[in-house]
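All protein chains but one are shown at their positions in the complex.
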Amino acid sequence: MVKAERKPLAEIKEAIQNYTRILNVGCGGCVSVCLVGGQKEVQLLNTQMNVMLQNDGRAGRLEGFTVERQCNRLHLVDLDERVARFDCLISMACGAGVQLLAERYPDKPVFPAVNTAAIGIDQEIGVYEERCRACGDCVLGYTGGICPVTRCAKGLFNGPCGGTNRGKCEVSNEIPCAWQEIYERLNAQNRLDDIKKLRQPMEWQNTVRRLIVQEPYRQRYTGPKA
Amino acid sequence: MYAIVRGPLVWIAILVFILGTAFQVYRFYALTRRKAALALAPVSPPPPGPAPAEPVPVVEEVPLSLVQRLRLSILGTSPVTIAVTSVFHVCLVLLPLFVLGHNVLMDMAWEISLVSLPEALADALTVVVMAGGAFFLGRRLFYPRVRAITSAYDYVVLALATTPFVTGFLAFHHLFDYDTVIFLHMLSGELMLMAIPFTKLVHMPFFIINRFVLVHENSFGRGGHRVWR
Partner (left out) sequence: MNDANTAAVDCEAIRAILDQRKDQMQLALKVCAHCSLCAESCFLFQVHDGDPRYMPSHKFINSLGKLYRRKGRVSREELEEIKEIVWRRCVLCTRCYCPLGVDIPEMIALTRSICRSQNVFFQYEDLPQV
């Protein structure tokens, strides 16, 4: 599912500084599953922001409401009447949810409270690993189920390249070569013909695979930091 | 009948409680497995260019007071129930172990005994347990959300858990016919002990197991180490 990380409070605070009646809208979908934008996180963010506003001597106040899924207008119906009482909205959903909210209430400013980071898998409670970058041209069928976009440092559609070194990537000795893994899996499945099929290369700008460890869970895992 | 309740049934009840609980705990361990160590794939180094700033810790930016933290937890949602249930359960489990009368019996049987609470205090704590039981009965009867998931079974188990305390109280104050009351006290206490591993009272051991041993969002400490599958 979609994975996200919360924005720093300072950024959220700056966004809402000109408003006093603020509705924080949570989402019961993906962001709830990855512990960043469900009801519980809405309550936490509201408590933090309200303390901040109070400390600053500001009159602003946040209230919360969590909908089933912000990416579906059917689930926004419950919000319609409620929204009227507020000056602006905070959305704890992914970028899709934020946009649908902004579209449905065009006279209300909508501010995201999370950064949508990845489509990933649940490794642990609070730990998520990117597996898909929604490139729109899925090649997993001929790469043995190993994604060259998220797992090859160069995002190559044809590989391995000359930088493969005993199963590792030239970028770092720590990183396994995705194309070596693809080769091994296809070989084991007797499907090496697939690796010979040439694909059009794509230009990839951002090929850093993202790992998301939610802040409250970081201390639980001694491993890599997000 | 009186002789059975007074004699062998005590031992049977204690044995059923210990063995039954041990069986449930054993079964839990047999059905779960130790969680495999978290194996994360190495993350690619950042692209060349200026190093990105250290991520700002988002949660601790605004230090929340203990009260504010607790208000975000179950204590904030149901403060009264949590307060009552905590006191009720602590008294329910510990009180029987430190009542003078029980210690005298234990001393007679094994020549060992635990410290005894002053009788007046034990009596007061018994009233606390009964008051807690009344609170739970009231919730079951009048609180719509509890009523919605209540069946006769819940009343029976509540009665099982509180009758030993009610009869203990009556016996201590010699209210009603003492022989009948003390008979009911022993019988209900034995039934309750035997019921723990086999009714919803099994939440006694599983409260600890679920909170400390299983891995989930609300586990205590470092988050448990066993998973079901």
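Order of writing sets the chain letters: A and B. Residues in each chain are counted from 1.
Just so it is clear, a residue touches a chain if its C-beta (ideal position, glycine included) is under 8 Å from a C-beta of that chain, and two chains touch if they have at least 3 such contacts.
Note that the structure is a prediction, hence the values are computed from the model and not measured.
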Visible partners of the omitted chain are A, B
Of the residues listed, A:N24, A:T47, A:T66 or A:Q180, which one is in contact with the missing chain?
-> A:T66
Options B:Q68, B:N103, B:S116 or B:T150, residue touching the unrepresented chain = B:T150
Touching the hidden chain in the full complex, which residues of chain A are there? Just list them.
-> 26, 28-29, 32-33, 35, 38-40, 65-69, 73-74, 77-78
Residue positions on chain B contacting the omitted chain are 27-28, 31, 74, 77-78, 81-82, 85, 139, 143-150, 154, 199-200, 202-203, 206-207, 209-211, 214, 216-219, 228
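Criterion: only the chains that are shown with their structure count from here on.
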Which of the residues in chain A end up touching chain B in this complex?
-> 5-10, 35, 40, 43-44, 47-49, 51-52, 123-125, 127, 129, 151, 153, 171-172, 174-176, 206-211, 215-216, 220-221, 223-226
Report the residues of chain B in contact with chain A in the complex, numbered from low to high.
-> 38, 40-47, 55-62, 64, 68, 71-72, 215-217, 222-223
